[in-house]
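All protein chains but one are shown in place.
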Amino acid sequence: MNPVTYQRASSLAEAVRLAESSQLLGGGTNLVDLMRKGVERPSQLTDVTALSAAIAATDDGRLVIGAAARNSAVAAHPLVRSRHPMLSRAILAGASAQVRNMATVGGNLMQRTRCLYFADVAGSRCNKRQPGSGCDAAGGFERYHAIIGASPACSATHPSDMCVALAALDADVRIVGPAGKRTVALVDFHRLPEDRPDQETALKQGEVIEAIEIPDAPFAARSDYRKVRDRASYAFALVSVASGLTLREGRIDEIRIAFGGIAPKPWRAYRAEAALRGVVPTAEAFKAAADLELAEATPLAGNAFKIALAKRTLAAVLTDLSGDDR
Amino acid sequence: MAIRVNGTEVDPPEDARVSLLDLLRERLQLTGTKVGCNQGACGACTVLLDGNRVLSCLTLAVQADGREVTTIEGLADGDGLHPLQAAFIEHDGFQCGYCTPGQICAASAMLREVTEGVPSYVTADLAEEHITLSREEIRERMSGNLCRCGAHNGIIDAILQVATEKAA
């Protein structure tokens, strides 16, 4: 790890001022690890955990979560558990209790891929670390890599569970920068790699994530998150599904679906949603919607199974959500 | 400012790179907190930070400035054993003993989380405020602490016993 200075921002304004010349530090669960591996080499750290960690509902029912809120606090919050259970479950599916106690919401949005070649500074080429240098993951171990949304430059997946639920919940990211405030939809916050896999988010140098906002919606209350992985717990997703729906007269009314583990960003399944609106929930309908969503999936040598896995996991989640016992 | 470690005030290190783990082990000789990976992947370095379980390997010591750290050495009142420590011995919740302090620190915080109604990934109804502590609940909640000797059954037995005694 390079020598580094450390300071704490006591206000949002101070954080914005310091963000220009330093790297922001939340819980450190990803950044400190990457610094130790030599992937990240900041010379200045600005700790932003003293900024707002509040979790509260606004008058119009939107839930506002301060960027410094710990993941565990969000997952355990009564409003999240009752109104947005998929978010609670998604966070609880991630990492371990220790990590969730440290990790912040802002940091979770900014976490970087777990691609084995990205982490291997000494031995592997990576276009995300060094644009244009090449990708040693291609033709290597690609089990955890994307089947959709990837580019020839990079097929690494976004590792967050929380962001998958946020994508399905129509969440917004509130950002503050030198030029003032702006809001970006979560689904637009992360970007696809194309030829610049190093540019991962819409956040610009000098900007700070202030909060996320989630609208209240009936589908969110009837929602869940399922994560499929290589061991029962404490592992990254091969495939995950966040979904919520409402039924009216035996047909799907509102529905949201997002996938994790299959794309370079949380993958909102708009096509599948459109196919399912107004439809009687049946196994055939779920399969047709999943087929439509993943029609353009292009698997790599080591992850073709994910297409079937994603479809079947989606069907399992939707069967559960549309069942009578909900 | 200072870091309070098991009730004693300690200066944060000059070098911001020093992890809380290395501060404890190399500078304070509190070697009960273990290094299993330094990657945030095994839980052996678990300590309590303001009462919450965290990984000391991924915590820079300076981040703990102004906060309270409790390690395995400070878990028990006085010189006796914490009920979890005694239960781990009774149920053979370890073999080599290396992951043990982290397991015990994690378990102590976990039991508090349960009384506070914090759910887990395997909690069926997330809206339910009261958590029914099953073996499966404990196993999921302790999954951040790896054990390679295979003392998993004894660990869960020990925790379940302490949880039951607390509830009684």
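When the chains are written out, they are named A and B in that same order, and each has its own residue count from 1.
Keep in mind that, in the parts below, a contact is a pair of C-beta atoms (placed from the backbone, for glycine too) under 8 Å apart; a residue touches a chain by one contact, two chains touch by 3 or more.
To be clear about the criterion, contacts and distances are computed from a predicted model.
Between the listed names "Aspartate carbamoyltransferase", "2-oxoisovalerate dehydrogenase subunit alpha", "Kef-type potassium/proton antiporter accessory protein, CPA2 family" or "Aldehyde oxidoreductase molybdenum-binding subunit PaoC", the UniProt record for the complex's undisplayed chain reads "Aldehyde oxidoreductase molybdenum-binding subunit PaoC".
Of the chains on view, those touched by the hidden chain across the whole complex are A, B. On the side of chain A, the interface with the absent chain consists of residues 1-3, 36, 38, 114, 116-117, 119-120, 122-124, 136, 139-141, 143, 228, 230-236, 238-239, 305, 308-309, 312-313, 315-316, using the contact rule stated above.
Although one chain is not shown, part of chain B still touches it, namely residues 15, 17-18, 22, 25-26, 29-42, 44, 71-73, 76, 81, 85-86, 88-90, 92, 94-101, 104, 122, 135-136, 138-140, 142-156.
What we mean here is this: only the chains that are shown with their structure count from here on.
Put simply, the C-alpha centre of chain A and that of chain B have 27 angstrom between them. Contacts from chain B toward chain A in the complex involve residues 15-17, 19, 38-40, 43, 46, 49, 52-55, 58-60, 62-63, 106, 109-110, 113, 116-121, 123, 126-127, 129, 139-141, 143-145. Against chain B, in their complex, chain A makes its touches with residues 1, 3-6, 25, 27-29, 32-33, 36, 45, 47, 49, 72, 75-76, 78, 81-82, 85, 88-89, 92-93, 95-99, 101-102, 227, 232-234.
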